[in-house]
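In this view, the complex is presented without one of its protein chains, the others remaining in place.
Just so it is clear, A, B and C label the chains in written order, and each chain counts residues from 1 on its own.
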Amino acid sequence: MLESLFFLIVAAVAVLSGILVITCKNPINSALSLILTFFCVATFYVMLEAPFMAAVQVIVYAGAIMVLIVFVIMLLNIKTETDKRTSHAVLISSIIGLFVLFETIYFLNRSSLTGSKGLMDSAMIKSVGHTEIIGKALFTDFLLPFEITSLLLLVAIVGAVVVSKRKI
Amino acid sequence: MFDNVWLIPLFPLIGFLINGLFGKAIKEEKVIGGIGALMVFCSFVVASMTLFKMISLPGHERVHNVTLFTWIKSGTFQADIAFLIDPLSCVMLMVVTGVGFLIHVYSIGYMHGEEGFYRFFAYLNLFTFSMLLLVMGNNLLLMFVGWEGVGLCSYLLIGYYFHKKSAGDAGKKAFVMNRVGDFGFLLGLFTLYWYMGSKHGIWTIQFTELAKHAELYPVGGVVTALTLFFFLGATGKSAQIPLYTWLPDAMEGPTPVSALIHAATMVTAGVYMIGRMNFLFIKAPETMMVVAIIGAATALFAATIGTAQNDIKRVLAYSTVSQLGYMFLAMGVGAFAAGIFHLMTHAFFKACLFLGSGAVIHSMHHALHHAHSHDDPQDMRNMGGLKSKMPMTFLTFLLATIAIAGIPGFAGFFSKDEILWQAFANPHHGTLNFALWGCGAIAAGLTAFYMFRLVFMTFFGDCRINPKCKDHLHESPMVIVFPLIVLAFLSVVGGYIGMPKIIGELLGGIPNYFEHFLAPVFEFSEEYVKSQAHATAHHSLVLEWGLMGVSVVIALVGISIAFVLYIASPSLPAKFTAAFPALHRAVYNKWYIDELYDFLFVNPCKALGNFLWKGFDVVVVDGIVDGVGKSVLGISAALKNLQSGYVHNYALSMALGVVVIIAFYLFR
Amino acid sequence: METIAMPAINFAAIMPETILSVIAMALLLINVFVPSEQKAYLGYLSLIGIVVTFFTVIGGWGTPQEGFNGSVMQDNFALFFKGIFLVSAALSILISDQYMKREECNHGELYPLILLATCGMMLMASGTDLMTIFLGLELLSVSLYVLAGFQRDSLKSNEAGLKYFLLGAFSTGFLLYGMALIYGATGTTRIAAIASYVAQNSLAGSNLMLLIGMVLMAVGFSFKIAAAPFHMWTPDVYEGAPTPMTAFMSVGPKAAGFAAFVRVFVIALPTLRADWADLLWVLAVLTMTVGNITALYQKNIKRMLAYSSIAHAGYVLVGFVAGNAVGTAGIMFYMLSYAFMNIGAFAIIVLVGKKGEPNNNVEDYAGFGFKHPLLAVCMSIFLFSLAGIPPAAGFIGKFYLFSGAIQAGYIWLAIIGVLNSAASVYYYLRVMVFMYMKDPVEEFDWLKVSPAIALCLIIAVAGVLIPGIVPGYLLELAQKAVLL
Partner (left out) sequence: MVSLHSYLILSAILFSIGTIGVLTRRNAIVIFMCVELMLNAVNLTFVAFSRYLGNVDGQIFVFFVMTVAACEAAVGLALMIAFFKNKESIDVEDVNLLKW
């Protein structure tokens, strides 16, 4: 019961801060709201007994990515958006977004979890440890994707340098 | 047996490669033209050998598939590079290589000094190659390759004088209209392939295979649909209603091109295709009716337009459309052999006519050029009295004209009369037969009229050409005249190999060699028609003789009208008034009769012709084609505007797509 | 402390990817020591790498290799596509140097990025796990964002990169959501496991989560292959990107998108076939029609080819909808011939363009046929092939795709396809008309053909004509590579 209440509160914060992201005029405020949303998501990860994911969420998302974004916002020194999009554009976009929401909820209400059940229950997470479970999976079953991420990061580094560097 | 037939298309291909790649470097016109003509001649020799070998074989051994290699193969589907050698393709080979060779020779003289001489010969050889591929291909796909190839060459050659905007436009029009037809061809191909495969497990597009299973095709239904698709392809390529307007415009190309591509060979591809697939068409009575009606209508319709033209080549162009209509009429009434026969004789006399007109234009052009006159060298109103200036051209032209007009004894008579008789007596269309025959007969009269009008206006009467130019008019060189003589000879004697039965019997039992020769190809259709119970309607000999007489009389009437209008009347009044003043009144009356003729016959006809040409042709047909084009371009512009450049709009279209698709799956 | 049992690493399964990425990294290091006017050597080195990789691809033919606990599977299907990627990468590299020098933008990073993008495509083609496919796709996309915006001083190029990035990231969201739903419905991300789980528990049809997951994945892949209505980024990005990169991304990524699309849908979701065939049917028709009709109006030739590439995605979708052996082989054959003809056409565009490419309009090709007959003939061959006129490879490919659709009973789809390709002739023809039927306005004296581009053109012409005249061998290969 208490857990549900807590969930509701955090969920409300997440949604509200999400809405703030898309309504704040100042990009910095948007960014800060987004960080708040990320923290809420991290909280959910904890509630879902995935503490390692929560840590990564805070460190990578809220820490690295958002810092980068905020840094760029400051670097480019963009303050507020001079003028919003025309109201009918906003209206149409919102209607489409709400349709997405409506349809998603519609089908979620009509479907149940049908996937094959695995072994990872609360007891196992507690006994083995979440980090170890993740680590094992990452370096056995998903070794190849893990290696691909290294290439991906390389491309990102090279790409960022190539695109934004002034002169060689 | 026929292992060396692959040489036939190979020679023109070699010619194309030599002229195309090295032509610019060779420079010497005689060498370029010589190579081009020689290669086609080599093909002609091989084709003749093939023909003789074919004749020496008994009837049931006359169909051969010569496979070179497998082209596409996957599972059940197979298409080879393979040639089908049978009487039908032999006839076409002779026409394409024979007439093609003569026109190549002619071009050496005609194109002398033109910019891009090598280009012309390269295209011409490429065309010959594609046409041979079309004719010899043993499956639908290979035929389609040739089909597209000839369209491409036609486009390139129509636009040969690219400096003229009209030439470029005409080329484009021809290409696009042909594509509409090709679309029909491909659909027919796919439908046939799918139907035979899914229904009977026979995944094939090879003609002999398809023919072997001819009894499997149901009557009507899907066969009607697919034959209509094929017929759509034929209307595009062979310039039938409604896709015929490109052909008159195609006269923008050099005259040898008009003779070879737009009279003798390429435009007959549609007829050939129907002949090749006769076993399918015979099973689709509705399609046969459509083919016959379209053919007859085109024959009549184009002939009326022909009466109102003053450009010498345009008259011939409409004449071609009209004669092609005859061939389709023959196909539509099940007289396949007669249609192919007319195809052949038409190739002779129409090529002769075009080349003759080319000689006239050539001569006119030079004369006008010398005199710095800007008169149109193709306008018949600027000609007249050329008989004495160009005697050989005149003679050959006259012979070919007599042949096309259907005067007994000449090639056109035999083939046209056979078609008209079959249109009347065929067992397929019941009461419609009389109308088909009527259309054909009237068109025959009109043909005689406008062709002799052309001859009279061009070669007879006073010379209306600019006096300064008169002395520069002279006969063309031998290289031009020689093909004319050969073709004129063929237009005279070419008909005797296919004499109608009744004439042959009268002359002591001469059989219809041509029909016998082609019999193996149309065997199934013949048998099928015979097996239908109602097919046994018998007509008396008297009726056949009578109809033949009627068609001859109609032709003679047409010629007489032309004679009265363009030869007799201008000179008669003057003579009469000078010699017999008393008869002035009678002369006046004579005039009055002319006026009556004019009023009753010629003017309405001209008006109709003009109306059909300017009204229907230009406004309706072109209008529809243009209209479709314009509306597509309008949609294009609208779609283009959606591409606004704003990321938001793009993202919006994506999100909208997602919403709509999900909604479809949730609420279907 | 217990040790982690390492999985069976089968390097044979990722040999081409390994070689390419090693060479890419080596090139990045070498790049530092190469002066800027000699960056072409990096291109040659990368070409050598591609050739070596190509041999490993040929060597791997016929022996399927599975590796990394089922994350990757190098079968004939993957190998055929890898061949296509390598061809398109090699041809694009051949035309890059001259262009990049002209635009004063020949940074050495270009070549490693192309190689890594190719690596990403290969992983998409051989990935048998949604994660592998997703990461391959991202490796490809991130490289392409950079390549599209590679001319950092050109506003157009910047804009192309930025647009591609924003819309690409947006579409990633949908793709991921789809994958998440599939995961939720089946509890696994391995493609084979998804298929067997769906079959065992007969989830198909009624399970909305699976169905919507399928739809959202289709949306993500459709973005990559530029199918309408997810195609709108294509013309803008193609126009703005450096021309050789446009050539590259009009072929390789599209082929990679199809490879992953086909593998996921045919192997993992065959039981939903009736459902996704409906969707793809509509997408195919929409894509062909929108692409062709919009292309009619285009004056800019790069943009025109962009719309034409949309239309071509539609034709290939026809083969996908057919879903039988003929259609699937048609996809592969078509993508390969498309690589030759499209990159060939772009090579000509690179040659004709001046610095900054102010002369990319169709009118600028007036009289090109008289000034440079040989190049114009090449261009005509490419255009004819694109239009699907025999005997070019494009015709055979189209014929194959459509006859596949007909064998599967999709007559109407084939009819619409044929009608579309008939209409498309109009805009290809317009270029020809300008090349051959207008008087030259320009002397085209700035035009010089570097050996690399000449090589590219020779390969491309051969690649268009030879499979067009004797397609048997390639078609057989494609038949053997079919997944079914």
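Here is the rule we use: contacts are C-beta pairs under 8 Å (C-beta built on N, C-alpha and C of every residue); 3 or more make two chains touch, one makes a residue touch a chain.
Here the structure is a predicted model, which means the values were calculated and not measured.
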Interface partners of the hidden chain - shown chains only, full complex considered: A, B, C
Full-complex contact with the absent chain, from C:A169, C:A199 or C:V441: C:A169
Which of C:F85, C:Y99 or C:Y145 contacts the chain that the document leaves out: C:Y145
Missing-partner contacts on chain C, residue numbers: 130-131, 134-135, 138, 142, 145-146, 149, 152-156, 158-163, 165-166, 169-170, 172-173, 176-177, 179-181, 183-184, 187-189, 235-237, 239-240
Residues from chain B at the interface with the omitted partner, ascending: 640-641, 643-648, 651-652, 655
Where the unshown chain meets chain A, residue by residue: 3-4, 7, 11, 14-15, 18-19, 21-22, 27, 30-31, 34, 37-38, 41, 44-45, 47-50, 52-53, 56-57, 60-61, 64-65, 68-69, 72-73, 75-76, 78, 81-82, 84-85, 89-90, 93-94, 96-98, 100-101, 104-105, 108-109, 113, 115-121, 133-134, 137-138, 141-142, 145-146, 149, 152-153, 155-157, 159-161, 163-164
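To be clear about the criterion, only the chains that are shown with their structure count from here on.
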Identifier of the chain whose CA centre is least distant from the whole-structure CA centre: C
Inter-chain pair with the most contacting C-beta pairs: B-C
Where chain A and chain B are represented by their mean Cα positions, the distance between them in whole Å: 71
Inter-centroid spacing, chain C versus chain B (mean Cα positions, whole Å): 44
Residues of chain A whose C-beta touches two or more other chains: 107
Junction residues of chain C, two or more chains touched: 208, 211-212
Parts of chain B lying in touch with chain A, wherever the complex brings them together: 648, 652, 655-656, 658-659, 662-663, 666
Complex interface listing, chain A residues touching chain C: 104, 107-108, 110-111, 113-118, 135-136, 139-145, 148-149, 151-152, 154-156, 158-159, 161-165, 168
Chain C to chain B touching residues, read off their complex: 163, 166-167, 170-171, 174, 208, 211-212, 215-216, 218-219, 223, 229-230, 232-233, 235-236, 275, 279, 290, 293-298, 325-326, 329, 373, 384, 389-391, 395-396, 399-400, 402-403, 406-407, 409, 411, 414-415, 418-419, 422-423, 425-426, 429, 433, 436-439, 470-472, 475-476, 479
